[in-house]
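In this view, the complex is presented without one of its protein chains, the others remaining in place.
Each chain gets a letter, A and B, in the order it is written, and its residues are counted from 1.
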Amino acid sequence: MSNTTWTRHHVLSLADFTSDEYDIVLQTAASFREVLSRRTKKVPTLQGHVVANLFFEPSTRTRSSFELAAKRLSADTLNFSASTSSLTKGETILDTAKTYLALGTDLMVIRHQAAGVPHVIAAEMDRLNVQVGVLNAGDGQHEHPSQALLDLFTICTLLDFEHPQLKLLNGKKIAIVGDILHSRVARSNIWSLTASGAEVHLAGPPTLLPQLFADYGTDRAGSVFLHWTVEPALEKADFVMTLRLQKERMSQHLLPSLREYHQMYGITRDRLQLCQPEVKVMHPGPVNRGVEISSDLMDDPQFSLISQQVTNGVAIRMALLYLMGSGKA
Amino acid sequence: MSNTTWTRHHVLSLADFTSDEYDIVLQTAASFREVLSRRTKKVPTLQGHVVANLFFEPSTRTRSSFELAAKRLSADTLNFSASTSSLTKGETILDTAKTYLALGTDLMVIRHQAAGVPHVIAAEMDRLNVQVGVLNAGDGQHEHPSQALLDLFTICTLLDFEHPQLKLLNGKKIAIVGDILHSRVARSNIWSLTASGAEVHLAGPPTLLPQLFADYGTDRAGSVFLHWTVEPALEKADFVMTLRLQKERMSQHLLPSLREYHQMYGITRDRLQLCQPEVKVMHPGPVNRGVEISSDLMDDPQFSLISQQVTNGVAIRMALLYLMGSGKA
Partner (left out) sequence: MSNTTWTRHHVLSLADFTSDEYDIVLQTAASFREVLSRRTKKVPTLQGHVVANLFFEPSTRTRSSFELAAKRLSADTLNFSASTSSLTKGETILDTAKTYLALGTDLMVIRHQAAGVPHVIAAEMDRLNVQVGVLNAGDGQHEHPSQALLDLFTICTLLDFEHPQLKLLNGKKIAIVGDILHSRVARSNIWSLTASGAEVHLAGPPTLLPQLFADYGTDRAGSVFLHWTVEPALEKADFVMTLRLQKERMSQHLLPSLREYHQMYGITRDRLQLCQPEVKVMHPGPVNRGVEISSDLMDDPQFSLISQQVTNGVAIRMALLYLMGSGKA
């Protein structure tokens, strides 16, 4: 695994990721995918290192994915979740992070309901000059870089299994459908996909897709298009990314009903006829079956990449932890 | 450890366990008991494998027992508990299981408050042809096979420490006392004990012991008898299994009071006079002291096998995970 040009201590956002960085992550993940196919799926890379999963917002799948990635690199893991935390005792978030630093943490994986928390912690680690890497595992409605990287890896390995690279996406049409406004997954995906030169078509109800998302395409290799109906986004699309619809949007009067949402924006076999014949459908999970995507389509391996996304998540997170951790003295 | 005839991918129920299967589990557990007596209580058998404990219903003792069994086989463990789960986010149980499959899980240990959930997940794993084993760690009021197997192991090792075998129970009289109706432990135990040729005597209040339990003896090596008072069940019994009484049965008007229950069905030194002189008392835990069993009896090593049940639980679960896991390519 070549990581000669990897200099990033923290992975907080994809907004300023370079093409080289994308390619290093993709190639490193491809190497780890090979490890995961062995009978003994472990490497000693991070033995004796401590990865702290600081999940101020609860999560099952993402925490398990990071935990497994860390264990397969032979790291020790510490899990923190908000419910059992000192937060109720009045400690600041930065003090919690500094406690985990002082305990001996080498890498922090942070999820928080407020945008920017991982950045603030990363800035503090830099100020303290402690060489601890911070990975944003989802901050509010801002970014979720490891999700977008696993999505990218899933797409690229489909296009070239042995040599996944950013440039494979050049000229591809990718639809992102759903609640764009509140989605950190969408924001991170828009950065990676526009870096790749893809055409990114966003589709969603006007209440959930503000005009300002068009600006994401400015000065990027790829371009961004907005649609308030789903059909023009799907037309000749190579990949369709669906986003999780959170039920609390109903009570905020941003949506009429789940049924109506599915009627207008749900991905079904019929709607996929508009796409390329080889089109694939993705979802970051957990899925509301019959809302974002029809239930039978979700289970159809001809179209659905959902399982592969979860599997690739472990490889991508191993790659990120490896790259961030190997810089340490 | 010979497991040449072990072909079962899932352990969901003891209803169709064969004598050979019981004996393989007992002998394998006996080998692991030897491992547990060493200073370093680990074997590398499942190194690099992932055991996911999916506990949709919370549990302390059973989860810890499986977690320790997995760690002593050098597996990596992932813990999922309902409180921190995506379930609140609307994901189906099958989708949660498939997420853990895609993460790289090799063996799933599943507890759920609804009967049949582990079977449904196992059927899905088979349909997907993924060679992932599913172990039922308690499903509703249906079965709890690893508990019954550790009970069987505890009894058999008492009868022949070096060579625990099913046939040792042939002709023994075993009383099961308490809330039979709601007990998954009782159901699994009835299957294993009747397979062994033992005489199984069920005793409990009529509201908690319906007549249909007599049918469990049909076409089995052993036989089943029902009693609505405890004395005839205890008479000349070799082993007395007490069941946990759940306090919510009071509010359902199935029982008059805990005190009255203890008066009529509680196991005490006095009542044990009816049994064989060497009689032993068992309980799956956690115990309501002074309800199912008198407090002093519970702590008396001459009669109580309760601690040995917990200890043997780790050996039995190592055996089950080993047998299920070693079939994988």
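By our rule, a contact is a pair of C-beta atoms (placed from the backbone, for glycine too) under 8 Å apart; a residue touches a chain by one contact, two chains touch by 3 or more.
On a predicted model such as this, the values are computed, not experimentally measured, just so you know.
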Contact with the hidden chain (one of B:Q27, B:Q165, B:N288 or B:S326): B:N288
Touching residue (missing chain; options A:T92, A:Q131 or A:T229): A:T92
Selected from B:S19, B:Q47 or B:S64 as touching the chain missing from the view: B:S64
Those residues of chain A which, in the complete complex, touch the missing chain: 47-50, 76, 78, 80, 83-86, 89-92, 95-96, 98-104, 329
Positions on chain B contacted by the hidden chain, ascending: 36, 38-42, 58-61, 64-65, 67-68, 71-72, 81, 83, 247, 285-289, 307-311, 313-314
